[in-house]
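Structure incoming, see below.
For this depiction, one protein chain was excluded, whereas all remaining protein chains were kept in their positions.
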Amino acid sequence: MSDSIPKIQLSAVEKRFISARGDEQIALSNLDLEIGSGEIVCLVGPSGCGKTTIINLMAGFEKPSNGVVQIDGKQVSAPDPDHIMIFQDYGLYPWRTVLGNVLFGLQARRISPAEALDKALASLELVGLTSARDKHPHELSGGMKQRVSIARALAVEPSVLFMDEPFAALDAFTRMHLQDELLRIWQEKRPTIVFVTHELDEAITLGQRVVLMAPNPGRVQRILDVKLAYPRERTDVDFSIFRKELFEEFHLVHRQALDGTEYSI
Amino acid sequence: MEYIDTNSGDDSAEALVNSDKAQTARLTRRGGYFILPLIVPILLLVVWELLSRKGLIKPTILPPPSDIWLVFVDMIKSGELLNHLRISLWRVIKGFSAGAVLGLVTAVLIGLSPRVERALVLITGLLRPIPIIAWVPVLILWMGIDEASKITVIAIGSFWPVLLNVVHGIRNTDKKYVEVATIFEKSRWTLLTKVVLPSALPSIFTGIRIGIGIAWMSVVGAELIAASAGVGYMIMYARELSQADVMLVGVISIGITGLLIDYAIRTLETRLLKWSI
Amino acid sequence: MSENNGQALSISRLSKQFTIDTGTVQALTDINLRVEPGEFISIVGASGCGKSTLLRIIVGLDSESSGEILLGDQPIRTPGVERGMVFQEARLLPWLTVSDNIAFGCRSETPSTERNRLVREHIELVGLVGFEKAYPHQLSGGMQQRVSIARALVNRPKVLLLDEPFGALDALTRINMQQEVLRIWEAEKTTMILVTHDIDEAIYLGDRVVVMSNRPGTIKKIVQVSLPRPRDRSDYDFVQIRKEIYAEFFEQTNKPFAYAI
Partner (left out) sequence: MLLLPKKLLLPIATLLAFVAIWQLGARRYPPELFPAPSDVVLAFKELADNGVLWGHISVSLARFSGAYLLAVIVAIPLGLFLGRFSRCHFAIDPLLQVLRPISPIAWFPLAVLWFGIGNAPAVFIIFLAAFYPVLLTTISAVRAVPAVYLKVATNFGARPGMTFLRVIVPAAFPGIMVGLHIAVGTAWIHLVAGEMLGAQSGLGFMIVDARNFLRTDQILAGMLLIGVLGLVIYRGMKAVEHAIGRRWGIAS
């Protein structure tokens, strides 16, 4: 992480929304964050802390009310095929086969069909879904769907992957399996990964850094450097130390958040 | 029985249209809410008026809006329009109530007892696809040309959508809720009144809305074919006198009345279904 | 509050098959388990191991299984109010308010004054005073699940079955709800059987953790958790138990980490 220019840089970013009632809400206040090239950074926090807002700002789906979001030194103004977002609900096209879905991004780039097919197949191979290439999304399990969406992203060889609670809808075991898969892929391709989650274990398993966020208004509470070598054993004592640290901090944040959000109609 | 309704009109469309309130809200905030929707109708009326004035549209075919308006005001003042509307509406209310009650009762029986359903499946399958309007001639033969035949047509028209939607609602009661009632050892009666009927309520309302829409459509149809009063008759009579303006007044009042009826039922629905927002 | 009548739940030689288009699936095979009165049992397993089916059989929603389940000395065949159940989705009736939903759980013969008292008491128990008149859609997921727990407890069941009750909640609310359930369990002394795929949750709550294996669903191991409550999730012993249970799930998979940084 001793790079010269950060891959992603947020400086004094602020985001305000007008709520349904018409009053203004601050989703993010005065946020600075730097993410290095090839880094995996996890954003965790209770609901309403603005973690999804951050990732949407970085991916260009939203614009900051104040401040600047830069990737590779250039201001982010719109979504870019070099920075692909992976959604919790997969965003697969049900009318396309697995292969067709993976091809989508390549077709959008107008790559020649033969080359696109090669790339798509290589990408499917990477996530281990070659045999499912002719299936439709509705025939796949949740974990497989998410792997298709990862393959679709990887096919266009993005330098950044944004992942918005990608495994939240999966059961605990599938989730761990996909975490391992993601690390393996990262090992091979080394994209920069920004990963939003509310699972502390997931954050510690994946992140080189874990950004803990707090709500009302959304802000960074603490950044934790997870100095553990990959592969990380979830049951190691070292792992537990980070876990405990994050957990306690989190609990505090959560307590504050609960007073504000859970008990409101 | 398959719970589809060939007569149902475009209800699914409406359900989908309602789902984008958010978008409307966004436009509202931009201030376009009041201006945009008025532009097109006003523009249309102005062009129409101008073309008529210049003689490009023959008034016998399509009279200018100003003429229609004058006729409309006249007919309101003389009470003629409202009288016809009242007669038609009254027919709708009578026919619809009969059809809806019958439909509701049959639907509950079918929904609760597979045996009743099986007994009725072929007969309903045979009778249901007959278009309502096709009943008019034979009903006139049987019941004469007065009220009874028209009310029966309307009743038949409203019977099917109510029946089908209520059965659909009862059938689609979420099994999960039924399981909850089972766990708490609830009686069949409690299951029906506390779980099945409330959960079918949105479908019941859909049935009522479609039913009343069809009733309103059927009354016009029946009156066009044979009547001596009512909006349908008014239009038919105007046609014989080649009064295009009166015909248009009739057509437009049919549209507005239909809209009002639908609005009234929707309002009632949101009141009663406040739990389902 | 109320003492448990001291009835143990014992499951013996329980098996269950499902018939599907392509043949039969063995959902559960030879389950033997004795749950002591007032005990908190956690059952963990991957999805499809039949753990939910087991709960559904105990509560009486799935029948046609072989083997025997006794509550005290009464065999269980049909649903009964002495067994309460909380599902993953809160399953509140959306057309009833919070109070009415809880009242729905009351036995039909309960007189209305008694019913009101019970409802009030249980709204307090789950910490929802002030929300009596709210409709389910106005509540957050965690609050809905509280209502569902109150509804299940209102008959003072001897056994409360929890089927992945926090699976749909986010991690933070989940932790909060775990503490709530513990508090309620300590207050009510109800026998609890919790099904989950969250190993942490199982250890945090259970007196014993039953590990189930996949196809055919069967009990693989029962781990005793004799840690004092409240438990510390990063405590050495906790971590050891965690390790032990993890090993049960990941033993066959040869390490996917064949690389290092």
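Note that the chains take the letters A, B and C in the order they are written out, and that residue 1 is the start of every chain.
Simple rule for what comes next: a contact is a pair of C-beta atoms (placed from the backbone, for glycine too) under 8 Å apart; a residue touches a chain by one contact, two chains touch by 3 or more.
Just so we're clear, the structure is a prediction, and the values are computed from it rather than from any experiment.
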item	value
Chains shown that the absent chain touches, full complex	A, B
Which of B:93, B:133, B:178 or B:229 contacts the chain that the document leaves out	B:133
Touching residue (missing chain; options A:44, A:84, A:150 or A:226)	A:84
Candidates A:63, A:109 or A:251 - the one touching the absent chain	A:109
Option touching the unshown chain, where B:51, B:122, B:148 or B:268 are the choices	B:122
Interface with the unshown chain - residue positions in subunit B	4-14, 16-17, 19-20, 23-24, 27, 32, 36-41, 44, 61-62, 115, 118-123, 125-138, 140-142, 213, 216-217, 220-221, 224-225, 231-232, 235-236, 238-239, 242, 244, 247-248, 250-252, 254-259, 262
Touching residues on subunit A - with respect to the absent chain	59, 61, 78-81, 83-85, 87, 89, 91, 93-95, 104-105, 107-109, 136-139, 156
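Here is the rule we use: only the chains that are shown with their structure count from here on.
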item	value
Subunit A and subunit B: spacing of chain centres that average the CA atoms, whole Å	49
Euclidean distance of C-alpha centroids - subunit A vs subunit C, Å	32
Residue ranges of subunit A in contact with subunit C within the complex	46-47, 168, 171-174, 180-181, 183-184, 187, 198-201, 229-231, 234-235, 237, 240-241, 243-244, 247, 250-251, 254, 257-258, 261-263, 265
Residues on subunit C engaged by subunit B in the complex (per definition of touch)	59-61, 79-81, 83-85, 87, 89, 91, 93-96, 104-105, 107-108, 135-137, 155
Subunit C-facing residues of subunit B, complex	176-177, 179-180, 182-187, 190, 194-195, 198-199, 201, 274-277
